[in-house]
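Apart from one protein chain that is not included, each protein chain of the complex appears where it belongs.
Each chain carries a letter (A, B and C) given by its place in the written order, and its residues are counted from 1.
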Amino acid sequence: MTLAAGIDVGTGAVKTAIFRVGDGKEEWLSRATLRIRQRDPMELAREAFERTLEDAGLKEEDLDYIATTGEGESIPFHTGHFYSMTAHARGAQFLNPETRAVLDCGALHGRAIITDERGKVLKYKMTSQCASGSGQFLENIARYLGIAQDEIGKLSLQADDPEAVSSICAVLAETDVINMVSRGISAPNILKGIHLSMASRLARLLKSIGVGNSLVMVTGGLAKDEGLVAAMNEELAKIKGVDAKVISHPDSIYAGAIGAALWGAFRFDKLAASGQLLKAS
Amino acid sequence: MNTTAKASKAEVIKDASMLKQKEMMAKHYERLANAEANGEKVVSTFVPGNLNELLMCFDLVNNLPEVNAIQSGLRRQSGAYVMEAEKSGHSEDVCTYVKSDIGMMAKGNIGPNGKKLPNPDVLMLSYTGCFTFMKWFELLREQYKCETIFLQTPYMADGRITPNMIQYMVKQFKEDVIPKLEAVSGVKFDIDRLREYLRKSAQAEEDLVYILQSSKRRPSPIDAYFGGIYYIGPIFGAFRGTDDAIDYYRFLRQEVDQRIAAGLGPVTPDGQMGEEKYRLVVEGPPNYTNFRQFWKMFYEEGAVVVASSYTKVGGTYDFGFRHDPDRPLESLAEYCLGVYTNRSLPMRIEMLVNYINEYEADGLLINSIKSCNSFSAGQLLIMREVEKRTGKPAAFIETDLVDPRYFSAANVKNRLESYFQMVEQKRGGAGKGVAA
Amino acid sequence: MKTFVGIDLGSTTTKAVLLDEKTQVLGRGITNSRSNYDTACRVASQEAVIDARFTLFRRELGSGDGDSGQIEEFLGALERAFRLEQFLEQLNDLERTCLEQVRGERFARLGDGVREAITEVFRQLREEAPALFAPGATRKSDFFRDIAGSRYLTIAETVARDAGLPYDLLLNVYDKSIIAVENRPPSGQLSDKFHAALKRVTREDTGMNETFREAVERALGIELEETYLVGTGYGRVTLPFSKEHIRSEILCHGLGAHMMYPGTRTVLDIGGQDTKGIQVDENGIVENFQMNDRCAAGCGRYLGYIADEMNMGLHELGPLAMKSGKPARINSTCTVFAGAELRDRLALGEKREDILAGLHRAIILRAMSIISRSGGITDQFTFTGGVAKNEAAVRELKKLVVENYGEVTINIDPDSIYTGALGAAEFARRAAEGRMEGVEA
Partner (left out) sequence: MSTPQTSEIVARCQALYEDLNFTAAREWKEAEPGRKVIGFMPIYIPREIIHAAGMLPLGILGGGDQLEVIHGDAYYQSYICRIPRSTIELGVSGRLDFVDGMLFPSICDVIRNLSGMWKVMFPGVYSKYFDVPQNYEDEVGGRFYVNEMAEFRRDLEEMAGRKITDDDLRRSIGLYNRNRRLIRELYALRARTPWKAPAAEVYLVVRAGLVLPVEEHSALLEQYIAAAEAEDRPIRDNCRIVLTGMFCEQPPLNLIKSLELAGCYIVDDDLLLVTRWLIDDVPLDGDPLHNLSQAFLHQSESTAAKYEPDQEEKGKFLVRAVKRTGAEGVIFAAPSFCDPALLDRPMLQNVLTRANIPFIAFKYAENSGQMQPIREQAGTFADSIKLWSAA
């Protein structure tokens, strides 16, 4: 039996997960998530990690491998680091084994990943420079509109005449939105407009890496946003030669942490088998 | 179309040239659509440095991807095409003309008449004034796997055409371009046929120059940018060297003469333009996705464009160049070398300065196109220099040719209004003396 | 008396200036721009009127033979009292709105807990309010949204924890309500509030005497007639005015800067979303201008994101950056990624003040490019817009101006944020005089 923890330090939140792996089983013991709000992410990572240990009834020295991902490279107590797309691909695979593509929508970047049945990253692409299609932007707008995170999706689904956000820049788009409000456009239509513009960017990413007709799992902070998922499906349906379906999972936000933990266990076993035993921390 | 202005006499005659152009375009697209059925071979080529007369010598039908992109822009389809190209892996950063074309191919290559455009039998890559052309046709070649003929036009970097340049181009014609065109088309090259076409070109060119220079008058009878774009269509496209082009420019010249006689200004999509308040020289291509809206921002404020550089991309005729039947290949070379975007930056500055002076303009407006490095890189220096040399103010706006995402109406309008108000204020201020 | 109003509807703030017939500034008002331009204009104008009243008080009091120190002390007390009245009024409105919010179905299942928590938050807010307006107190900002907001968030965090409620919930109630409150046009009679403030001052016994009261009453009696109004600014296209009441912000900034410093030849304005370089002639007439392109990198909003990220007030950024000895080299001024860059660098162990100083330098570098585009700097150079309030930005600017253009006079007015509105007010005055100089109606 191998015990491994995954710590995913994002720009929006820290996510942790602990797994017990062995005998062909992958057992998810505990989890935690903490929003990063004006606090040192490294401190938060420690805090989330402690909570996860406590919930699993474990101590740090029980663990065989502590894997970080995301921006967790500099966490002092890790055993190894996996890059975030590596981790998300594996995490999504765990959440739904049918997954062949992953769309990681975080606070600043969107990442599209094509995987195989083992969670191997075959191809991927990230959104570039400009941030108008980012989670951060959506969050800002929602705050401006006075809408809570978990309401965004539901409201967006009610849109009847989405208003396109034209600006390429998040700052200018903010003004666009302010103009919309003053023109009396309803919140659902505004949100849906933003969702569609984000979705269209993400769909382009997916298409450009050859998504074909895979099942696409959304992971990351925005996975909970059913409005975005719906918009994604609409945008993908518009693309010729693509017959992909986008789904989410209640635990999608943990995909990075899950993937890191599972790869950690995998790596530990592999190294153990070759006689190079590792010691956590 | 606004129908209220249709009643005036000028309108009716105006329609003669417009109808002629419409009919020419429709016929051409029809010919393209039926090329395969009719056993005609199709050549794709570019506007700047296009060799229409030469291509006609081989009975090739001329298809211009740039013009298709413009059409897609005007029809508001380019946005989707550009996105399509980006979906298939093209960068957001690069020229949207290319992406519009590639997206259009991916979406079935439907022309403006709703019929499928034919696959080219040959790509005539006249690489004039823009490096992007090279990549564009490499991409098309990858798709169509057809013969690609390459014609390099050296850049007029030092403001002059050297014998080495002419020699290089003529050599390319003789040793590469013509033999390959003969092979593709199965038609033997006949230099006398070329001479005849060139003669016709020169005739139409004469009228075009007359029309474009009519804007030196006050009020200007034409808008040399928004209107000018329609006027250059036939001669920059598939009609140079044809009788159709001769007729079209004759009609147009008559219409312009009538407007001059009546003391009228340009006709806009909303009818006869009101008082001419500002005279501008414009540098840079227009925006096609919001063409009407863009134009309206000018004529609403009483601004008329009296000269533009964009109407020189398919050939610079106003400095005296004409296609010359007596020196056929040399004159084709000179034509390619002389197009606006193949002129060095100092030459462009000089040209714009002269336009401002000769056409008595209030200033320079630069429409900087995100897509087009050939035009845009260096425009801010052009602006500075033209201001310095003419003492007239310049304004700078940014849009794109066919990518609607880069047209921000509020932004453009804000700058234009500020600019017009500034010109106005300066005029008022100049006579006022020192204020409080 | 006749007044001429200029309103500058900026992307971040809306400013109003009231001029009298002698081109003297009577009052200035500012508020944050919001979704409802109409309201923003009304609030800013009202603020300018309030400020104008204080000018009139000062004029009335000054015409008597009072001791000037005493007068200033009194006016200071009166102003604080007035602001406190205003604050409490808005606070009450906010509380009502918040309580209405939680009647919605979303909160039904949480029962009375939420209502109690909110009441508790507001109780504490009210309790500490007088201290916020005590003599010498510094506030995070002058806008209700900012003052109330930051205190609400702090208090709500503790209250939520104690009550076992999710903090995000209280946050959301606030977000929803503040919009409603902000977008309600100002109501109630100003004179009532002045009287209430007077009463408060009387109670506090700040050496007010009957002459003072009479002077104030006299000043309140003067009618302020809005003779002509001109609007300008980013929201110009959507301004609630007709075309003859609108001027381009470029012209207004040029003219405004000229009025403040008649020797001005170059103006730099850094606002929330745009940076402008303007060249004017000896009459304040614009000769040339350049603005940032469509990318809003390096404008004032950038500082806003940074301030949010650090949970600091905008006016605290400058002083912190001034402490840096070794500014970090920052190349990207993308507003949206500013926060990420900040975190990145903090994680690498760079000091907050060094990063901040680097960010300020980056903004100014961009502004320098825009000035360079518009034709460089000639004597005198005037810096306007909200960012001119930021000392760290000013320091970098001064350094770079000297390095690139030599010793030129650099003007920065404490009221530089009102430059556009001032120019607009002057256009209004000229328009009313029939001097439609330079601009066609």
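Things to note:
Keep in mind that, in the parts below, a contact is a pair of C-beta atoms (placed from the backbone, for glycine too) under 8 Å apart; a residue touches a chain by one contact, two chains touch by 3 or more.
Given the structure is predicted, the values throughout are model-derived calculations rather than measurements.
Although one chain is omitted from the display, it touches the following shown chains in the full assembly: A, B, C.
Within the whole complex, the absent chain has one touching residue among B:Y29, B:F46, B:Y81 or B:Y127, and that is B:Y127.
The chain omitted from view is touched by exactly one of B:Y155, B:F189, B:Y210 or B:Y230, namely B:Y155. When the whole complex is considered, the residue among A:A13, A:I36, A:M85 or A:L191 that touches the unshown chain is A:M85.
Residue positions on chain C in contact with the hidden chain: 293-295, 329-332, 337, 340-341, 344, 365-366, 368-370, 372-373, 400, 404, in rising order.
Take chain B: the residues that touch the chain left off the picture are 88-91, 93-95, 98, 127, 130-132, 134-136, 138-139, 141-142, 145, 148, 150, 152, 154-155, 157-158, 164, 167-168, 171-172, 175-176, 344-349, 368, 370, 373-374, 376-381, 385, 398.
Taking the complete complex into account, residues 71, 82-86, 109, 118, 120-126, 128-129, 263, 266-267, 270 of chain A touch the chain not shown.
Just so we're on the same page, only the chains that are shown with their structure count from here on.
Distance between chain centres (mean CA atoms), chain B to chain C: 48 Å. For chain A, the set of residues touching two or more other chains reads 168, 172.
Across the assembly, chain C contributes residues 294 that each touch 2 or more other chains. Per the touch definition, chain C reaches chain A in the complex via residues 11, 33-37, 106, 168-169, 172, 175-179, 234, 238, 273, 294-296, 299, 301, 309-311, 334-337, 339-340, 343, 347. Across the complex, chain A meets chain B through its residues 128, 166-168, 172, 200, 203-204, 207-208, 239-240. Residues 380, 384, 387, 393-394, 396, 398, 406, 408, 410-411, 413-415, 417-418, 421-422, 424-426, 428-429, 432, 434-436 of chain B are the ones that touch chain C when the two sit in their complex.
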